[in-house]
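Left out: one protein chain. Kept in place: all the others.
A, B and C are the chain letters, set down in written order, and residue numbers restart from 1 in every chain.
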Amino acid sequence: MIIIVSLLVLAMLTAAVAALIYRDLLSAVIASCLVSLLASILFFFLQAPDVAMAEASIGAALVTAIFVIAIRRTKRYEE
Amino acid sequence: MSGTVILTLTGIITAGILLCLLRLLKGPTAPDRAAAMDTACTVTTALLVLLALFFERSVYLDVALVYALLTFMGLVAIARYLERGI
Amino acid sequence: MSFLHDYVYYIGAFGLVAIGLLIILVKRNLIKLIIGLSILDTGVNMFLISVGYIRRGTAPIFSRPGLEPDGMVDPVPQALVLTAIVIGVAILALALALAVRFYKTYGTLDLRKAKELRW
Partner (left out) sequence: MRATVGLILLAVIGVGVGISLLAIPFGAPKTEIGDYYIENAREDTGATNVVTSVVVGYRAFDTLGEVTVLFVAALGLGAVLATAGGKRGRSGVEPASLILSAGNIFLFPLILLFGAYIFTHGHLTPGGGFQGGAVIASAFLLVYLSSPGKRINESGASLTESVSGLVFVAIGLLGLTHGTHYFLANFLPKGALNTLFSAGIIPVIYCAIGLKVGSELAGVVDNLMEETE
């Protein structure tokens, strides 16, 4: 079990680094959505289903949509 | 016995999530990455159901329900952006 | 292995906080900055939850008889983080609205260029 948790933590940090290095803001938003997804699984491992539910319902749907709307109103590529 | 089976399945599903991460890192365009994210969401639902079995708490299944109902919406938002719908 | 057993969640939380701070310090694009803010938020929440965990504990929900109060994780950090997540998304939306207004005023999302535009 601890190996699975370590792999998930590693994947989460990799996705966060991907959000750091992408110049395309849409890809960065997708990577940060994956960070929130994996964080939600880790909350589940930490026996916090309430928090996992909040993170899932907000991080996966609402935050991504709000970011995408803001990118639509501004510019997609970081110069 | 049952615990070992669940652990093995959890490991396989974690490998699936890691493969989705690989696609996200590699994918040359944004639609590839969006598809990787959506697949990861779907696989995660299965992982949460397995974990609810592993921890032997049936109330945890509500979280998997939230996942199954809501996580496609982020992908819909990205897809509508790519076809200039919002 | 024992090190991982003790600190893997802390490593995850600390890594998220560090990467979020790095994005805020290094990047100049406003939306990238807000992405960093959301990652930092997630890291802080994860740290609070992992402080409240106890080994082999279960969630503090007495859904069926036979659950003992001894083996339950701390409910106080969970209650804190629950509201922090929802407030976080409202603050995020407010920051993004400010970024949209910034773009409409200056025509760019780059903080440095906006300084040059100002006279």
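Rule of thumb we're sticking to: a residue touches a chain if its C-beta (ideal position, glycine included) is under 8 Å from a C-beta of that chain, and two chains touch if they have at least 3 such contacts.
Source: prediction; values computed, not measured.
One chain is not depicted; across the entire complex it touches A, B, C.
Interface residues of chain A with the unshown chain, by the touch rule above, are 49-50, 52-54, 57-58, 61-62, 65-66, 69-70, 73.
Although one chain is not drawn, its touching partners on chain C can still be listed: residues 6-7, 9-10, 14, 17-18, 21-22, 25-26, 28, 47, 50-55, 59-63, 69, 72-76, 78-79, 82-83, 85-87, 89-91, 93-94, 96-98, 100-101, 104.
Even with one chain removed from view, chain B keeps its contact list with that chain: residues 59-60, 62-63, 65-66, 69-70, 73, 76-77, 80, 83-86.
FYI, only the chains that are shown with their structure count from here on.
If the chains shown are joined wherever they touch, the resulting network links each chain directly to all the rest. Ranking B-C and A-C by contacting C-beta pairs places A-C first.
Centrality by C-alpha centroid: the chain sitting nearest the overall protein C-alpha mean is A. Centre-to-centre spacing of chain A and chain C amounts to 10 Å, using the average Cα coordinate of each chain. Averaging Cα coordinates per chain places chain B and chain C 20 Å apart. Those residues of chain A in touch with two or more other chains are numbered 29, 47, 49, 69, 71. Counting partner chains per residue, chain C shows two or more touched chains at residues 58-59, 61. Residues 2, 5-6, 9, 12-13, 16-17, 19-20, 25, 28-29, 32, 35-36, 39, 42-43, 46-51, 54-55, 58-59, 62-63, 66-67, 69-71, 73-75, 78-79 of chain A are the ones that touch chain C when the two sit in their complex. Those residues of chain A that touch chain B in the complex are listed here as 1, 3-4, 7-8, 11, 14-15, 18, 24, 26-27, 29-31, 33-34, 37-38, 40-41, 44-45, 47, 49, 52-53, 56-57, 60-61, 64-65, 68-69, 71-72. Chain B contributes residues 7, 10-11, 14, 17-18, 20-21, 24-25, 30, 33-34, 36-37, 40-41, 44, 47-48, 51, 55, 57, 59-60, 62-63, 66-67, 70-71, 73-74, 77-78, 80-81, 86 to its touches with chain A in the complex.
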